[in-house]
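Complex shown without one protein chain; remaining protein chains in place.
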Amino acid sequence: MVDLVTFGETMLRLSPPGQERVETADQYDVHVAGAESNVAVAAQRLGLDSTWVSKLPDSPPGRKVATELRSHGVDTDVVWDDADTGRVGTYYLEQGDVPRGNDVIYDRSGASVTTATVDELPTGLLEETAAFHTSGITPALSERLEATTADLLAAADEAGATTSLDVNYRSKLWTPAEAAEVLTDLFPNVDVLLTAKRDAENLFGLSGPASEMAVELTDEYGFDVTVVTQGAEGAVAATPDEQFDRPAYEASDAHPVGSGDSFVGGFLSQYVEGAPIPRALSWGAATAALKRSVPGDIAVLSSDEVERVMQGDSTEIDR
Amino acid sequence: MVDLVTFGETMLRLSPPGQERVETADQYDVHVAGAESNVAVAAQRLGLDSTWVSKLPDSPPGRKVATELRSHGVDTDVVWDDADTGRVGTYYLEQGDVPRGNDVIYDRSGASVTTATVDELPTGLLEETAAFHTSGITPALSERLEATTADLLAAADEAGATTSLDVNYRSKLWTPAEAAEVLTDLFPNVDVLLTAKRDAENLFGLSGPASEMAVELTDEYGFDVTVVTQGAEGAVAATPDEQFDRPAYEASDAHPVGSGDSFVGGFLSQYVEGAPIPRALSWGAATAALKRSVPGDIAVLSSDEVERVMQGDSTEIDR
Amino acid sequence: MVDLVTFGETMLRLSPPGQERVETADQYDVHVAGAESNVAVAAQRLGLDSTWVSKLPDSPPGRKVATELRSHGVDTDVVWDDADTGRVGTYYLEQGDVPRGNDVIYDRSGASVTTATVDELPTGLLEETAAFHTSGITPALSERLEATTADLLAAADEAGATTSLDVNYRSKLWTPAEAAEVLTDLFPNVDVLLTAKRDAENLFGLSGPASEMAVELTDEYGFDVTVVTQGAEGAVAATPDEQFDRPAYEASDAHPVGSGDSFVGGFLSQYVEGAPIPRALSWGAATAALKRSVPGDIAVLSSDEVERVMQGDSTEIDR
Amino acid sequence: MVDLVTFGETMLRLSPPGQERVETADQYDVHVAGAESNVAVAAQRLGLDSTWVSKLPDSPPGRKVATELRSHGVDTDVVWDDADTGRVGTYYLEQGDVPRGNDVIYDRSGASVTTATVDELPTGLLEETAAFHTSGITPALSERLEATTADLLAAADEAGATTSLDVNYRSKLWTPAEAAEVLTDLFPNVDVLLTAKRDAENLFGLSGPASEMAVELTDEYGFDVTVVTQGAEGAVAATPDEQFDRPAYEASDAHPVGSGDSFVGGFLSQYVEGAPIPRALSWGAATAALKRSVPGDIAVLSSDEVERVMQGDSTEIDR
Amino acid sequence: MVDLVTFGETMLRLSPPGQERVETADQYDVHVAGAESNVAVAAQRLGLDSTWVSKLPDSPPGRKVATELRSHGVDTDVVWDDADTGRVGTYYLEQGDVPRGNDVIYDRSGASVTTATVDELPTGLLEETAAFHTSGITPALSERLEATTADLLAAADEAGATTSLDVNYRSKLWTPAEAAEVLTDLFPNVDVLLTAKRDAENLFGLSGPASEMAVELTDEYGFDVTVVTQGAEGAVAATPDEQFDRPAYEASDAHPVGSGDSFVGGFLSQYVEGAPIPRALSWGAATAALKRSVPGDIAVLSSDEVERVMQGDSTEIDR
Partner (left out) sequence: MVDLVTFGETMLRLSPPGQERVETADQYDVHVAGAESNVAVAAQRLGLDSTWVSKLPDSPPGRKVATELRSHGVDTDVVWDDADTGRVGTYYLEQGDVPRGNDVIYDRSGASVTTATVDELPTGLLEETAAFHTSGITPALSERLEATTADLLAAADEAGATTSLDVNYRSKLWTPAEAAEVLTDLFPNVDVLLTAKRDAENLFGLSGPASEMAVELTDEYGFDVTVVTQGAEGAVAATPDEQFDRPAYEASDAHPVGSGDSFVGGFLSQYVEGAPIPRALSWGAATAALKRSVPGDIAVLSSDEVERVMQGDSTEIDR
């Protein structure tokens, strides 16, 4: 038995050091980056026994993804694609202060994972896991993956796993209308929905305070719990019976990429273990806050650190 | 025909990484840096067909300057000096947070450009350009260059080009009185004057609000337009008939060096094309703001980005 | 009029520093790399006025290619593809000492250039150039490019330009038989053929000494000249009337990638100017030898250095 | 005669670049770091002729400590321990933005200095110095060093040197009660006590404003002067007759490690020369503020810079 | 069931980049390095399911060791020591060309692993593994570890695992006589002995050709097989009945550290699977040769690459 299985695409992120630009930099930092593997790493580091399932080319860049994830203790159950015809998706990340901001340039089309079928994936794992997680990015990547995502959620649901979906809308992959149509089709097999407030507005036409959105989504789609995150304003959740509200922790703006996934990983690390929702929300918020001080997409952190943030420990040097 | 010709010294800037100190660093980042070539690059990237004219030694450090400028699309029309007797000026830049601040140590005396004469420079270009630009640094570098700058401005004015001068006072090169005397001698051949408010005070004894200074300078010297910049408080301009005022855009403090030149490049990219002055001021301000997030002296940016700043687009990651 | 137009794909090369491995490195050095742009840069640096024609996405990685080539003085005449749907091909290069050797992993399929048609390319340039060059890689990249390459060679030939083709067989792109079939179809419009001895064997079934191969190819396909390179053993050439043989210069093994293209650039820099073939062969050999001491794919060097190698100047420090 | 002798442990500090983590970084920046050598360097750079006394292994890491200190002009009078059996203590420093903060992991037990006896140390120096300084870290490192520290303070006091002690409580080395007991035993031979307000509370059970603490300590232990520092709120001092209060200077948060030692070095650079206490406090505060913009533990700065901070010079670029 | 369990110390290796010196470098590359974990990684990468057993402090440097090993697929079964009182051993490696050579400075005394007892280690694993491996370094580290090593070998032998010992004499840890005494006491529980020829001479007083040494050791101590390695001259092996001899593969001198461990890992990857000894020797030799082109202590390589070396494939770029 494992605690958590996640499925999705993981890419190599190529980012010029500091505030350098892609056009003029001579070196790129390389990070392993994928919404669902980010969740798996955060959850694993916070105590869940996690496995990441995907498809990668059997080449050095492909193996790099698995090597990095394994280093954090995540099990990787990968279908190995042909080294010459497959590819790992990449993305370029430019980081810049105000008013430039961060810029993402995807080069992910045709990645091996976009051809993954439910038949070749290790679906047996779904029988042995407490929870299954994916994000709205996955079905957006190819028609094949749209079907595969649906099949996996159905199989996990059927097997009794807690299923969770992070909406994670990506405007460079599809329109809000396309996303809404595909995702709502998946909702019957989803137990836990997580969404940014902004996505709830754009995709599902909701408005008003986040707490109302959470209630509406829970009511309309019958989720066990809906979590709506709103950045520095914290996160709310609604079950069929209750509502919860937790503030965000103060955090740097240095490394925001991946903090949303860290929230999910932190939340699931508690929720899957049966912790009360307010506690799960706090773990999500503290994990996300910590991530913002860690370069790369991945939450290199520990339970101790998360607890220290929740206790409001000062950041003075302890020596 | 080209749109813009600029003339001046370009140096190699040697700066320890991050906040390291010149005295103890083991590596220096190398950037190509010169007020007038900075203007040419910004203008070229924002749409003007630009040429930079200067004199450099025919050695690897000399060629480095031309190589870098060409990469941004600027044409380089360079008089090549003897590799052994000529030199490229350099300057050391130390970057430090408050209260240390940034420190500049010049090592520019004797650079090849200080020997440039109007006879050896490609003055034919002045017949074929819409605009000619230089800064108050150039005549400060040597007596020879004082004469050459005067000759070039006169020739450009004669040929019907729009001539612009950025006052750019450098206290390590001359006194305010020396600067004022030399520059006012150049003013009869200058159409567009750009100056920091601080320089207008120190050199020309002006006081009061920037807008009044602009009016006074335009009135006294007969400029087509005078632009007075005042950092975070924005910029003003005065023509013989009108006055304009534009705020600055919010910007990081990370890489301020070169933002003044970026303002000029942004302003000229519109002014030379005949755009209204308020629009040119806004382009100047947005280009300067963006530059502050880009390492080095040079504005590695695009028209799209400038327009996004002017539209006040959020700096959230677009993905 | 320009001296040389080249056409082909240029990629971003991602290589871990030193002998690090792709799987475990945290940073990749980024180089701009393409057989035909390598030729254009070498030729430009050695005196030919060169233009590189291709298709790139209008994105930071796409612009990076043009920015780098321009820095070396090459004109870039690029069709700009959509930033979101186009892509720049990349390849990973691992460098390792004996017995590991160097390893190349291509990630180039679907690059914008593979969709380039003769109609969108600036074919007018072919009317104004002394020479046109491409390599056997180009028609291997897509069916579309097979047709486009044929059309460009035909148009250049028709316009009276000297046309040259470097066989440059890539086993990861096609089989020898496929390559032979496509390339021989192009030969009627090729004036100068350059090939590695190994490719002459594998593709055209030739054997025996390189000099015989050169004669056979010239005789069979009617080339003005055929050049057969054999690495450290030098290069030979055959015209319909004469044969030539030149040794290689002693060279480091540090940075071999791109040295073949440097040979072509060095050869063409003389041949296009009408120099005798032995001189062109020597320039090719010296340029290739020098390239092997320069990191990256591109021959950052000068005519002076090439001449010094041909004169057998010692490598003692000159100071 | 020298102006200042300091005694204590100096370590190699290993810190991942930027905000990287020890667990995942591939490189560590190496800095030489020790409370008392930090004081010696700051004092030397601000004009005192300083000598650092300690014990190090005669190995490359041991010599690295002396090499670095000498570079700043500090004389090093070191007992050289066996290269194979001795060691240099190290510590790992992780730097992270809010909410992570900085983290210190000591690996200093068993360092050569912990075996230093008064007999092997160059105690003759104490006869020839105007001042002697150590910190509360030193007697915490080993029983041997507890005795050695007491002996040195007694000898220095006896020889007529001004003796100073910076409390510098380290919770990873001992408890407040242990520290208080050992340090108060040293107080009879201490002329100048410096302590953080927080340490005054934890170790000596004081409360109320810092100024009262300074008075109480001076009164109870008979110090010539007690200095109590309170970070951004400035520092206070009390002599038997007078009290002084000086604000802190605005400073970056970039490199706080070592700023406390810089305060001491700045203070002593004036106090030892007989300057009035308010002036010494200001020098301490300005030195500490400047240090916060300098990477590493060591105050790479000059008297000119300290004076500029005290004069409130702007941090605008001077060029 | 696992295929291989190894036990020993793993350190952090701190090495200045390139040929820099420890005394003057500002950065150290950090590598995870330990004879037995090196063996586990090589074996795992070549197909054996491997677990590394040890004791580490539960601190960032301690976790770094496990994180790195896990990334290569090795299971880590670690006793976690107290973060404050435990430590990870380190060593400094200086790399220099002739005549300087490489230099190792150990700082490993007092590491957490030196306190490991058989009671706290996961000895249950020995019941479930096909093979157990350690090296002569382990019992040299402390008296405690001398006992623990003996206990583990006895337990593994008892449980029916194939036990192997690499002599790996370290002159900085003990004398040849001490080593010989302790190791020969372990031999009754050792099935496979691996030793450098030089160690066989110094510790066991053998002379003559390596093949005779292998026979003598096998005969005297009753090993199933003795392997004697002799660097560039290859390796020999002797079973009670047969002798084998295999040459080394040509290899770079760039990264020799860890190549001996790679030999053992390559050898065991075959031997444990029941392959014939000549094949195991060849795998050992090819793995060691490849390692020499890989920075760090760890054999980042694959079975494919090992096979390519054994087939004598050229190191020409395959593209």
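A, B, C, D and E label the chains in the order they appear, each numbered from 1.
One rule holds in what follows: a contact is a pair of C-beta atoms (placed from the backbone, for glycine too) under 8 Å apart; a residue touches a chain by one contact, two chains touch by 3 or more.
What you see is a predicted model; the values in this text were computed from it and never measured.
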{"item": "Touch criterion as defined above, residue of E:D3, E:E20 or E:D75 at the omitted chain", "value": "E:E20"}
{"item": "Selected residue (touches chain absent from view) among A:D26, A:E127, A:D253 or A:D313", "value": "A:D26"}
{"item": "Touching residues (missing chain, whole complex) on subunit C", "value": "71, 249-252, 254-255, 286, 289-290, 292-295, 300-301, 305, 309, 314-319"}
{"item": "Interface with the unshown chain - residue positions in subunit D", "value": "67-68, 70-73"}
{"item": "Interface with the unshown chain - residue positions in subunit B", "value": "14, 17, 21-30, 59-61, 63-64, 67, 83-84, 87-88, 90, 92, 94, 103, 105-107, 109-110, 172"}
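Methods note: only the chains that are shown with their structure count from here on.
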{"item": "Chain-contact steps, minimal, separating subunit D from subunit B", "value": "1"}
{"item": "Distance between the centres, which are taken as Cα means, of subunit C and subunit A, whole angstrom", "value": "44"}
{"item": "Mean-CA-position distance for subunit D and subunit C (Å)", "value": "62"}
{"item": "For subunit B, residues contacting two or more additional chains", "value": "71"}
